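Structure, as structure tokens:
Every protein chain except one is present and positioned as in the full complex.
Chain IDs A and B follow the sequence of writing; residue 1 opens each chain.
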Amino acid sequence: MTNKMKDDYSNQIKQYQPKPNYIWNCTKAFVVGGTICTIGQVINNMYIYVFHFSEENAGNPTVATLILISALLTGFGIYDRLGQFAGAGSAVPVTGFANSMTSAALEHKSEGFVLGVATNMFKLAGSVIVFGVVAAYLVGIIRYIVSVSLS
Amino acid sequence: MEYVIAFIAGGCICIIGQLLLDIFKLTPAHVMSSFVVIGAILDGFGIYDRFIEFAGAGATVPITSFGHSLLHGAMKGADEHGFIGIGMGVFELTSAGISSAIVFAFLVAVFFRPKG
Partner (left out) sequence: MGLMGGTWTFENRIYVNSSGTAVGPKEAEGPLGQTFDISHEDLHCGEDNWELAERRLMEQAIDQCLTKSNLQTDQVDFFIAGDLLNQNVTSNYVARHLQIPTICMFGACSTSMETVAIGSQLVDSGFANKIVAATSSHNATAERQFRYPTEYGGQKPDTATATVTGAGAVLISQEYSDIVITSATIGKVVDYGLKDPFDMGSAMAPAAADTIQRHLQDLNRTTNDYDMFITGDLSGIGSPILKDLLKEEGIDIDEKHFDCGLMIYRPDQNVFAGGSGCACSAVVTFSHIFNMLRSKEVDRVFVVATGALLSPTMIQQKESIPTIAHGVVFERAERGVHH
């Protein structure tokens, strides 16, 4: 009995699916991600030396500024093209988080501000916040118990 | 020099993210959620603070630092208020980030239209 494609379809079709160009994708992600972080460093230094924030506190307006830039780029329809080019390079920095919230909010404008914009804003970003807080709680509780039992 | 280190460190974290997307075929949501959890765990071992000292924005800009800030705030709250402090402090350091994301996303939705 000859083995036909359909007998093992999901494996047989792998040869038809183009493999992503791993090296090129990683290079693009590296360059774009690195650039965004460097811009973050520039903004951070600007807040420290020009606006006299302390080193500890400068992170807050830096993150807010990056988020503002990302939201604007999303609104102008530029961030999605950057995202297709850079992949993780634009998704992993906090700008990707802002883009996921802004794009969802913007997309659902047609359903009104309460049920559309506000309700859907966390559609894509919700998982990040949920898992971040749950992880922080678990690790925090473990650390607390460890430090209490050691003292 | 700090700019070069920030560039390389941030870029490396993004490479790890790209490999998760390409090789393991995870969705961006899965990758970001994993990174946040990893950031919290690394801060649990005290590693992420040293990474921030070394790489500056290369460590604070990626979403991993969000997990670090959540845990850091929780620990600060625990130091001040005991066990309940974990819940009281968790959003303290990330407040600027989350609130600005909400406000700016809302404002952009008010003034812009999706372009497709």
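In this section, a contact is a pair of C-beta atoms (placed from the backbone, for glycine too) under 8 Å apart; a residue touches a chain by one contact, two chains touch by 3 or more.
Every value quoted in this text rests on a predicted model; they were computed, and no experiment measured them.
Checked against the full complex, the candidates A:Cys26, A:Ile43, A:Leu68 or A:Leu82 give a single residue touching the omitted chain, namely A:Leu82. Seen across the whole complex, the unshown chain contacts subunit A at 2, 4-6, 9-10, 13, 16-18, 20, 74-75, 77, 79-80, 82-84, 86-88, 90-91, 96, 99-100, 102-104, 106-108, 110, 123-124. Looking at subunit B, the residues touching the absent chain are 21, 25, 27-28, 113-116.
Criterion: only the chains that are shown with their structure count from here on.
Contacts from subunit A toward subunit B in the complex involve residues 20, 22, 25-26, 28-38, 40-44, 59-64, 66-68, 71-72, 74-77, 86-89, 91-98, 100-107, 109, 113, 117-118, 121, 124-125, 127-133, 135-137, 139-144. The touching residues of subunit B, counted against subunit A in their complex, run 2-3, 6-23, 28-29, 31-33, 35-37, 39-41, 43-44, 56-58, 60-63, 65-67, 70-71, 73-75, 78, 83, 86-87, 90-91, 96-98, 100-102, 104-116.
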